[in-house]
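Apart from one protein chain that is not included, each protein chain of the complex appears where it belongs.
Then we have chain A:
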Amino acid sequence: MVVSFDFGYILDVLPLLLTGLKMTVLISVTSIAVSLIIGMSGAVIRTLGIPVLSQIVVVYVDLIRNTPLLVHVFYLYFVLPALGIKLSAVAVGIIALSLWGGAFAAENFRGGTDAVPHAMIESGQALGMSTWQIVRFIMIPLGFRISFPAFSNTAVSVIKNSAYMTSIGVAELTFMAMDRIAYDFKTYEMLATIAVIYLILIWGTSYLFRIIERKLDYKTKTTKGGGINGGIIQKLKFSPRRAD
C-alpha cells in the first residue's frame, strides 16, 4: 500500500538534507577540479608520448576505467589503513572520485590534445617556443576547448557517483537521507525528495555545461571541408565571435 505523501515532513528534514547536499557539492567540485588537472596532465603526457610516464598513464587509465568505483572506495578505505595510511571517509571519497574522474578525463582530453593540428605545434616551434610553452599556450587551451563536451559528461558522472560515498559513511545527501530513514521510516517521502534534489542538481549542471559548450564550440559550423582542424584555424584567423 502506498502511504499518503507527507509534505510537512519534507519541510522538516529539508535543512538536514541541505547539509548533505553541501557535502555532495563539496566533494564533487573538489573532485572535478582535481580530475581536470589529472586528466589534462595525462592527456598531454600521452599526446607528447613521453616515455615511462606515458605508459604509467595508460596503465592508470585502463585500470581505473575497467574496475568498479565502489571497489576503489573500499580499497582506499579498508586496505590502506592496513598499510599504515589512515584517511578520513571524506578524504577517501575525494581521492577515489578524483582518481576515477581523472582517468576518464584523461581519455576525454586526449581526444582534444590529439586533435590539435600539427601545423600549429610546428608553428610554435618555428616561433622558438619551448615544449612547455607549446603545451601551455597551444595544446592545453585548444585541447580543452575541443574536448570540453566529453569532459562535461565525466564531470556530471562525478557528481552522480558521489552517491557511492554513502557506503563508507560520508555525510553526503544519500547518506543523510538513508540515515534519517532509519529513524522515521518515511522511506517514500525521503527517497522521492532526494531523487528530485539529485535531478535538479544533475540536470542543472548538465544544462550549465551545455551553455559553456556552446560558448566554447567552434567545430560544428566550419567552412567546407574544414573539419575540426579547419574550424580552429578559421576561428583563429578571424574574429573570435561569429555573426550567427
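Criterion: a residue touches a chain if its C-beta (ideal position, glycine included) is under 8 Å from a C-beta of that chain, and two chains touch if they have at least 3 such contacts; residues count from 1.
Here is the rule we use: contacts and distances are computed from a predicted model.
Colleague: Of the candidate names "NADH-quinone oxidoreductase subunit I", "MoaD/ThiS family protein", "Amino acid ABC transporter permease" or "GAF and ANTAR domain-containing protein", which one corresponds to the UniProt protein name of the undepicted chain?
Modeller: "Amino acid ABC transporter permease"
Colleague: Out of A:16, A:37 or A:63, which is the one that touches the chain we can't see?
Modeller: Checking each option in A:16, A:37 or A:63, the one touching the absent chain turns out to be A:63.
Colleague: In the complete complex, the non-displayed chain touches which residues of chain A?
Modeller: 1-3, 62-63, 65-71, 74-75, 78-79, 82-83, 160-164, 166-167, 174, 178, 181, 187-188, 191, 194-195, 198-199, 202-203, 206
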